[in-house]
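So the structure is just underneath, and the comments pick up after that.
All protein chains but one are shown in place.
Take a look at chain A:
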Amino acid sequence: MITSIYGAIESGLIYAIMALGVYISFRLLDFPDLTVDGSFVTGGAVTSVMIVNGTDPFTATIAGAIAGFFAGCITGLLHTKGNINPLLAGILMMIALYSINLRIMGQPNIPLLNEHTLFTTLNNWWEALNLEAIFMAPFHWLGIADFAPRSFYALMSLLVLIIIVKKLMDFFLRTEAGTTLRATGDNQKMVRSFSANTSLYIIVGMGVSNMLVAFSGAMVVQHSGFADINLGVGMIIIGLASVIIGEVLFGKDKIVRMTLAVILGAIVYRIIYSMALRIDFLEASDMKLITALIVVVALVFPHWLGQTNAKNQYKKSKAKAASG
């Protein structure tokens, strides 16, 4: 139970990078982007092929992220220059990437178990610095060593990584260019009237979004020890679920707060996921259904809530008018 929660937090931190990417396209650019299902695998594919061929894992991970950037730019181009509806542009790119990913990988599955990955490197550093003992110490003092994770290295390094990603993203979104990018999803006509090339912002924004998604994919394959062509199926829905859960539970107006909410949303989603897997009659394959249900509930519920509130208020005001 405890270990599964630590595991959930670990994968939550990795998938949070993907969720931040989805947040850029879905919320900031108002572009429901299905490229994600493909670009997530593209990141993993490029990275795993390079690792298998002996490239050092840092370079391989960065290359994976860059591949995702280009995939996203193409989706943006299809929409802005080709005038293709956003949803369709994403689907086209997703389908195209399926073939491309197979080409990159050369086979539907690449094992990485005995390879030198980012995580093995981090683990080496971790052991060299002997940090494990420092983190374990409080657990031993309190006599709750059984509740500690088997190792802190993945958790801590991922935490540091996600904080760096979040800080960079917060910074970018508050620059002049980042502010304009956010406004592009809010009111394109206005942004154009202030001399900004909205097409360019959409293309680059989609690129950055998918870069984060591919980066997350590159981390996932190294964390789980294999790349698979079907890794990305339903990824966009997981991203949406994370974004929406985050907004509902932790969301606030400020952008700094929103990126934090999305990260926490991704972790909460993973925890729900691991809990659901522990229910006996549910199988791992049911998770897509459960994810879809989570998104439906999260989308529909606030809407209903709004309506009932409005109705109640109407009734109240009517009752007041009748009595007064």
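List of remarks:
The rule is simple: contacts are C-beta pairs under 8 Å (C-beta built on N, C-alpha and C of every residue); 3 or more make two chains touch, one makes a residue touch a chain; residues count from 1.
Methods note: contacts and distances are computed from a predicted model.
With the options "Aldehyde oxidase", "ABC transporter ATP-binding protein", "TldD/PmbA family protein" or "Spore germination protein YndE" in hand, the undepicted chain maps to the protein name "ABC transporter ATP-binding protein" (source: UniProt). Interface note: of A:195, A:285 or A:308, the residue touching the hidden chain in the full complex is A:195. When the omitted chain is restored, the residue from A:116, A:174 or A:223 that touches it is A:174. Contact between chain A and the unshown chain involves residues 171-172, 174-180, 182-183, 186-187, 189-198, 253.
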